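Take a look at this one; I'll ask things after.
Up next is chain A:
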Amino acid sequence: MFDPITEIGNWFEGVLANLGLSPGSVTIILAVLGVLIVVSFVLIIDIVLVWLERKVVARFQDRLGPNRVGPFGLIQPIADIVKLLIKEDTTPFGADRIIYNLAPILALATVLLIWSVIPFAPTLVGSEINVGILFIVAVGAIGTLAILMAGWASNNKYALLGAFRTVAQVISYEVPMLIALLVPVLLARTMSVQGIVKEQEIWYVFLAPVSALILFLTGIAEIGRTPFDLLEAESEIVAGFHIEYSGMKFGLFYAGELLHALTIGALFSTLFLGGWRGPFVEQVPILGVVYLFFKAFLVYFVIMWIRYSLPRIRIDHMLNLNWKFLTPLALVVLIATAVMDKILINASTRGYAIGMLIVNIVIILLTLVILHTYADTKRERVGELRPTANPDAAISSRDKTPDVSTLV
Partner candidate 1 sequence: MIPISWYLIFAAALFCIGLFGVLARRNAIAILMGIELMLNAVNVNLIAFWRYATPEKINGQVFAVIVFAVAAAEVAVGLAIFISVYRRRGTVSTDEIDLLKW
Partner candidate 2 sequence: MTFIQLFFIFIAAATLGAALLVVTTRNLIHAALWLIVSLFGVAVFYVILNAGFLAMVQVVIYIGAIAILMIFAIMLTRKVSKVPKPAFNSNWIWALLIAVVMFGSMTWILNMWPQFEAIPTAIAPSIDPLRLLGVALVSPEAYVLPFELASLLLLAALVGAIVVAWESR
């Protein structure tokens, strides 16, 4: 088996042990080194994402995008970083200094923390904890706190308003996301993310397409992308909770947002598209990294596609969509999956997959029928004639003298 990273890790561990260090310190040094490598890798990909975002949006809008700085504009992100670094580092008047400076750091840190539980290859995972899914939800919860801190510490009522709306959206959409995350846990019988990937003989997007769709939608809402981007709607609340941030602090927010989109892509492909699975990955584990990032970038491209094609949803429509549609749907899918799991407990893998797929298709058809009926009712109510003002009746009644004989 050709597995370079594990070989290098073992060799380095041997070197450190020969230097006379205790096994505890060797583990700590290896862990710190692992953290540095993963964080550097992910942040370099983040720089590539800046370029990719601008090129793709340009092509969607029928123009070229950055192409002057380097071949195909590849040096453009470096130019952006230099520009952000040389900007003045301001703090607004009356702002809470420590919280103001801590918020962008926390926002980027919580996105990086998610990468510690995503498995890159069969033998390569940051930390294999047996409650990985709950860890991801917990880290997302800390991310909302960072946004609230940013909005509060800016001493600006638009920032505060933007922060309130953002937190309302993010914590509302955490509920169906959590329920949709439970379906792969149910199918794989484990909460550890590496365990879920190892159990995916058949990709879970075929076993639970409705949950995949719900995770996709709520993921887009969590990261604040169009169509859910009223958090930074320029026309409404002037850039939302990061109005008062400029320079590298804004750069941290921006980079964090792009990285969060790729992280949702990686999470979706790990839980539903098989993660590092692909041809020849048992013999050459390093190919797992290639497959994972290929799938993650595919999902990221779909997220960008949706972003540059759809307009923004209004906030009351968005909350209605969450509480009246996505949460009941997610609950129904979870109950149906649990019941079918008990019924099909002795079936073969192929039979299990077909059974689950049929249940999901039934749920999709039922949902479409219900939505159709609801839309028809609404259409009828809008289409019926309302009592309108009739100008002829008003003119003809003006000439009449009032009839007071009945009043006596």
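A few remarks follow.
Here is the rule we go by: a contact is a pair of C-beta atoms (placed from the backbone, for glycine too) under 8 Å apart; a residue touches a chain by one contact, two chains touch by 3 or more; residues count from 1.
Per the selection procedure, all candidates are chains of the complex that A comes from, given by their letters.
Source: prediction; values computed, not measured.
Within this complex, chain A is touched by candidate 2 out of 1 or 2. By the touch criterion stated above, chain A contacts candidate 2 in their complex at residues 24, 96, 99, 129-131, 134-135, 137-138, 140-142, 144-145, 148-149, 152, 160, 164, 167, 171, 174, 191.
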